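Omission of a single protein chain aside, the complex is shown with its protein chains in their original locations.
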Amino acid sequence: MDWNFIIFSLVKIAVVVGVVQGMVAYSVLAERKISAWIQDRVGPNRAAPPFMKYIPVLGPFLTRLGIFQPLADGLKFMFKEDFTPAGVRQIYFWLAPAIAVVPAMLTVAVIPFGSQIGNQHMVIADLNIGILYTFGIVSLGVYGIVLAGYAANSKYPFFGGIRSSAQMISYEISMGMSIIPVLLIVGNLNLSQIINWQSTHGWLVMYAPISFVIFMVASFAETNRTPFDLPEAETELVGGYHTEYSSMKFALFFLAEYSNMVASSAMMVTLFFGGWSLPFFGLDHVAGPGSLGLGIAHILIFVAKLLFFMVLFIWVRWMFPRFRYDQLMDLGWRRFLPLALVNILITAVWLYLRS
Amino acid sequence: MAITVNRKPLSFWEKLYLPAIAGGLKVTIKHAYGSLFQGKVVTMEYPEQRWTLPKNYRGAPYLVKDQDGSTKCVSCQLCEFVCPPKAIRITPPGQDGQAADRANAEKMPKEFEINMLRCIYCGMCQEVCPEEAIFLQNDWSHIAHNREEMIYNKEKLLALGGTHGGIQKWKHKLEEAEAQESFPVKV
Partner (left out) sequence: MPALPDILFYVFAALTLLCGVLVVANPLSRSPVTSAMFLVLTIISMSGLFVLLHAFFLGIVQIIVYAGAVMVLFLFVIMLLDLKEEARRKFKFFGIGAGLISFAAIVFIMLKSLKSAAPDANNPVGDGDTASLGKLLFTQYTLPFEVVSVLLLVAMVGVILLCKKKLE
């Protein structure tokens, strides 16, 4: 057994999971702050540890920025009463939040978040079917929501679960179809290889813009974010599938939603925006064993791109009203699916003519 | 008769959603810019900033004292009776309880409690009080660590209520009576 491999893998897993969790916590803060700014409000600006007010300028500034709010939120979630309503289906009620979170965390395993530091490739598992792996795992995420809806044994969560299952399947198809042109162009399912291809040929969003648009909209639908947040539609379904949940179980659903956001932002960056590469300043080639700085720069570039898409996710939420359910289905099946098929055809013909 | 409203058919660009998306982006970013850099926020940061209350604002009911510093309430229990949410509870002094601390009054309450958690600031107690001993005042924020603290007793209500030197009904009555030649009661 290769101990080196095991130790480095464990370190990478710990770091990536930690970073994703931190991102989730702070994207909740970002969500609240950005929504506040868009709606002419201030947002969370109070929570702070007691010693903060003694630090001259920085303390009040950080407090007003709400930096400590996620800590307070986390603490609150831990200490809230974990209430199990009477008449729920116990096993599924307890299982559903876990089933929702685990796939969301697993998705990031195949995403290359940097090129190389020393001899280590900055990816947890460099699978040669990376894209398919993400699709497979993401498609399991729906069970958490469906089971939550079923387990709660009440009307609104049930509607949420039903809506979610139909929505996820519909948009998974458009999503899968939308990336086929990418695979045709690159000719590889390995995400690292796709980034390497982009670092020499340029970003794939220029080769397959329609794919990108479909993928982005479909990933909004897959993560249940606002224009398509019908499974949890507050105004009609109270809270949708998580209506009956409280405390840490509720927090786990939030964790799943935001981890999914991180994962799909990472997928968008990897598939269409060159992953860790930038086309200028010589940042586009894999860092060798000697160039530690370049390796770190690549990770920072990746995180910056990721954050851009996270902000986009949040921004869109505070911009659009929710789609109606028939509009959602119409968009998925009658607009995006044919468009994606035509896109595949065009790309195939273009590749054939070029070769 | 049902009226059919003809919907305007959407133009090509409207069907594409894209101009609408651009419009949405513009509006939201304008507001974000305004609240970030120009200070155009509507939030009132509460504990530091407070509302300026209108003159006739009616907040929590408190007991008041007269200009001599004596309790106005005579424990008639009309307010307790009329209070819609049953927030007021008065303990009368009883047969040989403490006498009123002012002239012209037979008694004053042994205990007077208002549960501020129940009070709805309706003002019925003020309307009904024959002695003008209870008034809705400007307080609207009550803070306590537990429910017991939210039940205000007589001392607290009197302290918060302050002095009300308005119409002094019984003083004028007394003056009027004394001015008469045949005054029925020895003072």
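Which chain is which? They are A and B, in the order written, and residues in each are numbered from 1.
The working rule: contacts are C-beta pairs under 8 Å (C-beta built on N, C-alpha and C of every residue); 3 or more make two chains touch, one makes a residue touch a chain.
Keep in mind that what you see is a predicted model, and the values were worked out from it rather than measured.
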Neighbours of the unshown chain, displayed set only, are A
Tell me which of A:Met23, A:Met168 or A:Ala251 is the one touching the absent chain. A:Met168
Check the options A:Val88, A:Met122 or A:Val146 and report the residue that touches the missing chain. A:Val146
Which one, A:Leu189, A:Met248, A:Met329 or A:Leu351, makes contact with the chain that was left out? A:Leu189
If the hidden chain were put back, which residues of chain A would touch it? 92, 127-129, 132-133, 135-140, 142-143, 146-147, 149-150, 158, 161-162, 165-166, 168-169, 172, 176, 189
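Following the convention adopted for this analysis, only the chains that are shown with their structure count from here on.
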Could you give the separation in Å between the centres of chain A and chain B, each centre being the mean of its C-alpha atoms? 50
Taking the complex as given, what residues does chain A use to touch chain B? 34, 36-42, 45, 315, 318-320
Of chain B, residues touching chain A in the complex: 21, 24-25, 27-28, 31-32, 34-36, 40-43, 45
